[in-house]
Structures are given as structure tokens and as C-alpha cells.
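Structure record follows, encoded as C-alpha cells.
Note that this complex is displayed minus one protein chain, with the remaining chains in position.
Entry: subunit A
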Amino acid sequence: MTLQTTEPDVALRVDPVTVEVIRNAFDSIAAQMNNNLARSAYTPIIYEMKDCSVGLFNADGHLLGQAPGLPIFLGALDAAIAVTTEHIGGPENYREGDVFAINDSYLVGSHLNDLSIFSPIFYEGRLIGFGATKAHWLDIGAKDAGQAMDSTNIYQEGYRLGPTYLYRAGVRDDQTIDFLMRNSRLPRSIWGDMHAQVAACHTGEKMLQRLYDRFGGETVEAASEQVFEQCERLDRETVSAIPDGVYSAEASLDSWGPNGQPVPVKVTVTVSGGEILLDLSGSSPQTPGSMNCGYAQTVSAARLAYKFLINPETPVTAGTFRNMTVKTEPRTVFDAREPAACQFYYPHLGMMIDLFIKALAPALPDMVNAGQTADSMNILFAGTDNSGEPFFCGEATGVGWGALSDRDGANGQINYGGGDLKNYPIEVIESRYPIRITGYGLQADSGGEGTHRGGLGIWRSYETLAESTTVSLWFERSKLPAWGLFGGSSGQPTDVVVDRGDGEEHILKVNALPLPKGSRVRIQTGGGGGYGDPTLRDAKAIEEDLIDGYTTAPSLAPQS
């Protein structure tokens, strides 16, 4: 069902029905790739926590469809393809059966643990697109197991790959794969996860080829351009409804690492005639610690921030972010250059997202939420279990979300960048590692007050059972709690208490702190900010909160 338009200069126009059928097919292909990856990966960080992302791209490297995974990877796969295309001297040098890996933080954004793997897709000998995946590999040979909390340059963070062949024209490069496995503390999971990623790319390949069989290349390609146009048009309409102007917000993170200094983040959003310019000038220079990221990752996070406020219900394609420009200054936390360490690529991005939302709050009061302590809140135990086997066990922890104009903030959920990232079941942790969790719950009274209350943060207490264990901590926002909006008060800040048998210490960030057997660590993430005047809160809601123990006293006094 292809209708030719009467306009002379326009290439093939595909009828809206076929466009819609093809658009749905792109998302469906990405969903199938994602299922394939999640179900056959080896490590829980992929199959359980969904620290991964998949996308289907056209021959120009433009996104056709993507599947839920880690939203903070939104858009970073484009960069992997673009950089590789340039590196090999142009798209004509891709061959059927090639598979590439790349993880260089400065080129593709996030930390080195995130391996982008993609393969070109051919149809009748012609390059038609790419199947791409990105997933977190547990250990890539950093100076410390898994990841270092205190790296000061990228050479301490593991192997760093520019565009690298895993397969050349269908032939596996065993030397490269041997290198990747030999330099990891967990070679087996490297093997399994890598193949799961490759298999997901091949699923995308098969399905896109089948779509070409069905509709023909000309129609699929013309339809995808129309899909991009639709997305762009929709976004421009929505942004046009925001009053033109300059919106800004700024704040500081606790520190760039153990014993580090505060990190200021400055967000300036200029809205003008359907366009958004996000300018991060004035933010911190790249830090001596590992809180840094490449420009590609900043763009990813900016897209996520944008998507939270602009048409969140519509699928993302290459047409989606065409009306946004992201400006950074080189050698800042948002545009790091060699030799900056990039392990903790996210805290300033989480803050940036939170500030973007705050900045636009006056223009979009019914879309925005109040602040959250927008970081992953990582805790990682490592050591040797009582049978002599090495182990490490790391996880991210949920936070209280900010309240909105019509509802309380969510209790204890993974922060902005985490999406479908899942926590780690207590029974699985205790079965696999010499750690006992002695309690886990919502932190009463931690949500900011407001007409709508901020969500509650989470507390979790650990006790070590092995003779010697180390703990690494990366917790943020102990100084600046999640802010309220429109008269709501801020939530409680983050705190971590470590007791090694000689009294309690408050430690937010530390690398490989030795813990004798029986040590205790209690983490507590921040609550979300409140929204609106607390004195206007519904009396029934106040009473229910008390009965359920979300709050312990009916205070109505704004705190901040």
C-alpha cells in the first residue's frame, strides 16, 4: 500500500498506514533483541538489574527503535556507531558478519564497564542498518575488583577499547576475545555476556531483513524518514507551548570522590520557538576523581531529562531530539578529556537531570516533580568467602522520589537514570555471598513535606560474615537534600554509618575499606522533596501516613 504523492520534488512518500506498521515493527524488533539479551546473559547486572540497552539503527546510524533498559544509555549507542564508522574509513568498509566492541569513555560516554557491541546489517549486499547493544560487564581489569571508587585516571579503570573487531566478516577474532577474558577477573561472564550481546544483534539483523523482505527497502527507508519527521514535529509542537525564555538552576554535589571537594553543576535552558538549548557552561571542570564523563554520555542524560518533560509517552527515534542542542565546555565534568577517570560518570548527570526539571518547573508546573537525591547510591563488598573463593557483590539502592502536582512522590525507587534496574533480592545475596542483611525498609519521615509528600528513602543494614571483607561506598547528597517545589520542603539527606567494632563512623565515599568479621554497615538514601504548601495537605492523607508509619509525627512546619 504505497501511495505516490503528486509533489514532484519529494521522494517516495509512504502512506500513513504503512508508516505506522513499520514504526511498530521497529519497536517490536528492539523488544525482541532485548528479551534475547536479558534471557541469555550470564551476570545478574544484565539479566536481573537490566544494566543494558539495545537499539536498532538505520544505515546512517539513526535510531529506528529501542527497548526499555537503562534510560541513561538513551542515545549513547548512536555515538558508538558514528565513531566506528569514522574509524574504519566510512560505511562502505563494513562487511557482512562484522561485530564491533567499543567502550572508550571519551568516545562513547559512560564508564569502561559499559561495552557497546554492534553489528552492521546487510540486505542483498547493501548496508541497511545496525543492531546495537550496550551492557555492563562486571569486571574489565580495573585496579580493583569490579570498579574502583578512587580512580584518578582512566588507566586505572580497566581496558579501554576504541572500535575493535570481535568478528571480521563472520570470523571470530579469538585473539581479541582472549585478551578481553584474560584481563578480567571474571572471564567466564565476559564470554557469556559478550555472546548474549552478539546474539541480540543478530536477532535484530534477522528481523530487520525480514521487514525488508516484506516491504522492500525503498518503502522501509522512506517510512523511517517519515517516522523521524512525525517525532520531530510532535516534539516541536510540545516545546513551542513552553513560553520562550531562559530557565536556569544550579547546585553542588558533595564531592568528586573519597576526600574530594564539592562539584558545582549549572544548568541553563533556553527555550525559543520550539527549540531547546541546554547549556552546561559554568559547571565544574573535570575532577581529579572519577566523577567525569564524555560528551556522548552527557547528551544521553540530556535526552533523558528532555524526555521526562516532553512527550514521555511516545517512543524514541532519531527524530525525537532534533530540536535540542547540548552545549558543554571541554575539560569539564560533562565533556572530560584524557586522562580523566570516568568510573562515576553519573552523579553530575543525575544532578543535571534534577536541575533541568527544577529549572523548567515554573513553565511546566503540572509535568515536573520535586527533587530527589539523584544518584545510584552504590555499595560494593569484596573479599574472600570462608571457603577461600573470591567474591564481590555490588548494588545500587533506590531513593525517595519528589512529589508532583497531583500525587506523593514514589517511595524507594531507583533514581532517574535507572529505569528498569532492579534491586538484588536479599535471599540471593545471602545465598551467594558471606553477608547478612539485618534489616531493610523505608525510612520513616524522610520525605519532604508538602501538599503532596516526597517519597521515602530506603535504609538497609549489612553485617559481614567472612573473616575479611572490604566495602566500597559511593553515596551522594549528604549535604544538599532533595529540594521541594512550590512551597514543599526538602527531604532528608543521605547517610551511611559504618561500625567496624570500634564505634560508628559516617562515611559516604570510600574505596575498599577493610571490615573485620561482624562489621556493620547501615545505608540510608534520601527522601524526595515535597510539592506545594504543606498546610494544604489533605487531613485524611496526614492521618493515613501516621497509621501506616510513613510519618511518625504530624508536623506541618516547613523545614527549609
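Quick note on the criterion: a residue touches a chain if its C-beta (ideal position, glycine included) is under 8 Å from a C-beta of that chain, and two chains touch if they have at least 3 such contacts; residues count from 1.
In this text, contacts and distances are computed from a predicted model.
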Complex member absent from the view - protein name from UniProt, among "5-oxoprolinase", "ABC transporter permease", "Putative cytochrome c oxidase polypeptide 4" or "Ribose transport system ATP-binding protein": "5-oxoprolinase"
Identified contact with the non-displayed chain, of A:218, A:338 or A:430: A:430
Residue among A:165, A:179 or A:308 that touches the chain left out of view: A:308
Absent-chain contact - pick from A:121, A:149, A:414 or A:498: A:414
Touching residues on subunit A - with respect to the absent chain: 1, 15-21, 23-25, 28, 31-33, 35-36, 39-44, 47-48, 50, 68, 71, 188-189, 191-192, 195-196, 198-199, 202-203, 206-207, 214, 227, 229-231, 233-234, 237, 304, 307-308, 312-314, 357, 367-369, 397-398, 401, 404, 406-407, 410-414, 418-423, 425-428, 430-431, 436, 438-442, 458, 461, 547-550
